[in-house]
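For reference, the structure discussed in these notes is given below.
Just one protein chain is left out here, and the rest sit where they should.
And then chain A:
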Amino acid sequence: MYDPTVARLTYRALLGRRRAAILFVLPVLLVAIAVAVRAFAGADDGVASGVLGGFAIATMVPLIGVIAGTGAIGPEIDDGSIVYLLAKPVKRPTIIFTKLIVAVAVTMLFSALPTFVAGLILNGNGGQIAVAYTIAALVASIAYSALFLLLGTVSRHAVVFGLVYALVWEALFGSLVPGARTLSVQQWSLSVAEKVAGDGVVTSDVGLPLATVLLIGVTVAATWYAGQKLRALKLAGEE
């Protein structure tokens, strides 16, 4: 199911592009915010939760998920170099699964790790806040990567759609329309964090059982469907 060569090519393509700069900028920004907040406001559980929930989980994780998830396959389909993977006796689902692993690893590295560091800076993991949001970021990394990898496989405008989902749906509709929150990777991952953190520090609109089912369901379904789409990927439509 995992092909080390596909993984190597994906890593290098992902981290070698200019777009990858965002992968470095956002975590640095988060840590900088954490340092500033700690310096001015001191250690406070509510403030720490606000920064991690409001910036790290709501903005940074989905953005990094978009970059890593779509970037793991989209550019290769765009410039046609995916031909060199497809013209091989390698099962299509293996290619997708490998790219998912890479996207998940990159998203986790660039979102969960800085979330943990920022949490430690903000209040020294008081009330398990740093750990809780880190777990939320880890969980969200998996689902976002799967979703955006699928998007990168089916659409040439994956980054745009990904940003619309991450910023408009999750951030805007999520805060205005209560129902939208049920269909939000962010809320599902927060539901997991809720169980870890101290009382009332992290809240989610979705119960843990439903969130777990949806997280697993979306990840599996998106990955399976991306494999099917890759099997029937039409490389030529230009003529």
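Here is the rule we go by: a contact is a pair of C-beta atoms (placed from the backbone, for glycine too) under 8 Å apart; a residue touches a chain by one contact, two chains touch by 3 or more; residues count from 1.
One rule holds for everything that comes next: contacts and distances are computed from a predicted model.
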"Sarcosine oxidase subunit delta", "Fe-S cluster assembly protein SufD", "Alkylation response protein AidB-like acyl-CoA dehydrogenase" or "ABC transporter ATP-binding protein" - which is the UniProt name of the missing chain: "ABC transporter ATP-binding protein"
Option from A:I22, A:L86, A:V131 or A:L183 whose C-beta touches the chain left out: A:L86
Interface with the unshown chain - residue positions in chain A: 3-6, 8-9, 12-13, 16, 76, 78-81, 83-92, 231-239
